[in-house]
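Here the complex is missing one protein chain, while the rest keep their positions.
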Amino acid sequence: MIHDALLIAGKDLRLELRSRVALNQVLPFALLVLVLFAFALDPDKSVLTEATPGLYWIAVLFSALLALQRSFAIESTDGNRDALRLSGLDPAGIFLGKVLAVSVQLVVLEALLGVGVVVLYTSRIDGWVLLAVTSVIATASIAAAGTLYGVVAAGLRVRETLLPLLLLPVLAPVLIGSTRAFEAALNGSPSEGWPWVGLMSIFASLYVVAGIFGFGPLLEES
Amino acid sequence: MTTQLDAATEGLDSTGSRATRVLGVLAIFGLAALALFGLVLSPPDASQGEVVRILYVHVPSATFAYIGCFLTTIGSAMFLWRGSSWWELVAYASAEIATVFTAIVLVTGMIWGRPTWGVYWVWDARLTSTSMLLLLLLGYLAVRRLPADHDVRTKRAAIIGLLLVPNVIIVRQSVQWWRTLHQKPTLLANGVGAKIEGLMLFSLFVGFIAIGLVFAWLLIHRFRLAWLEDQLDDAGLDAAIAERRAEGDVS
Partner (left out) sequence: MEQTSAALTSGPVVHLRGAVALLGRFPALAGVDLDIDARRIVLLRGANGAGKTTLLRTLAGLVPVAGGDAVVLGVDLVADPRPVRHRVGMLGHATGLYDELTVGDNVRFWARAAGANPTDVEQALSRLGLDGRLRSVAVGRLSAGQRRRTSLACLIARRPELWLLDEPHAGLDQEGRDLVDALVREAVSAGATVVLSSHELDRSLQLADTVVTIAGGIVRPDSILPADQIDGGAR
């Protein structure tokens, strides 16, 4: 399962290196969202600085939707589902590989977006440990739930509209949790943030387990 | 074609039966009793006044919406585990009715909130998580009703149905923390949690019975309708195979 996961993740990341869709399209989109928030909210009244955690995670969430759509678009060529089923790859491995590849891309995106909010919103960064752990857990949650719901929507004509409808309500706890944890870190009271990290860990575990068992049946339908 | 249709639906030409008719009549009497107790016989609340009456519908609806969600998750699990299409239909029917009940909960909650809080909507933990529940249910129904193969729809919807209750629990938990970190849940104190007794408690009890009967009646009919739809799809199979084989004889 781990071997298959690494093979799939390696393939997806190699494909990203060759096509640079995440780099050339998703990252600029995320930065664009940051700028749009500045247009919508008054940049002089320090609203942006105060609301940085929430705005940051909204930008991450929207970018994650694009990254997930992309992750399944590359598997949507004719005959790809057949090829995957014939490949002998473990479905659980395929799921974990896709989660891993999306996570790696999101972590890179989050780091660059972090630089973006510091520069654009003049936010001050504090509580590094909590920020880093929150990012990792939240990213794993988004990638795991996103990949599971991504395959539910995959291969359908309505997939672009269906995925946000399915995924965003489910990710509400992750948005709340990551935002509160970031607020706690930036306000210098990290102890308030850790329970949220705990809640998101439960969420991530739930979806990793669901994906490991659910991916096989979803791949099976012809 | 008509003969096969008849054969498939033989013994069950409608979604009604004697049992469901009795159930339906009981549900009507239950609702009449609820109206009588809720609107006429029970006294206005000391602090909430007349507004309290809406809770006799609101609270039982919420309970049965949750029961519908549990049935959806259990049905989806049984379908994925055992391949039981009976349970799949239970999950689907429950999800649809849970959606209706959740919508009733939200609407009655907002109508109740307006005189109580002065606004239709507050970011109260229950209200927020109920609205998220409605969106989760709509997501399930969107997948279950996809214009795609039956197998595709049911399997994909079952995965979402399986995760429905875990999702609701996590969403509720997160929303509760989210609201209580910033303000004490004072709104809840004079809401449903307040102590009720006597005729008011009995009215609420009548509400549970009446809404429960309506829920059961709707669920049985919705299930049978979905089952008939499936039968209709299956009815053509033998004929289709014969037709297909005949193609070979001609050529």
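Every chain is named by a letter (A and B) in the order it is written, and numbering of its residues begins at 1.
As a convention for this text, a contact is a pair of C-beta atoms (placed from the backbone, for glycine too) under 8 Å apart; a residue touches a chain by one contact, two chains touch by 3 or more.
In this text the structure is predicted, and so the values were computed from the model without any measurement.
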Who touches the missing chain here, A:M1, A:L31, A:A51 or A:I74?
A:I74
Quick one: say which of A:I2, A:A83, A:V118 or A:V209 touches the chain that got left out.
A:A83
Given the full complex, what residues of subunit A touch the hidden partner chain?
4, 7, 11, 14-15, 18-19, 74, 77-80, 82-89, 222
In the full complex, which bits of subunit B touch the chain not displayed? Write them out.
149-150, 233, 236-237, 240-241, 244-251
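To be clear about the criterion, only the chains that are shown with their structure count from here on.
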Centre to centre, by mean C-alpha position, how many angstrom separate subunit A and subunit B?
32
Can you check the complex and tell me which residues of subunit B touch subunit A?
80, 132, 135-136, 138-139, 142-143, 146-149, 151-152, 155-156, 159-160, 162-163, 166-167, 170-171, 173-175, 177-178, 181
Which of the residues in subunit A end up touching subunit B in this complex?
148-149, 152, 156-158, 162, 165-166, 169-170, 172-173, 176-177, 180, 192, 195-196, 199, 202-203, 206, 210, 214, 217-218, 220-222
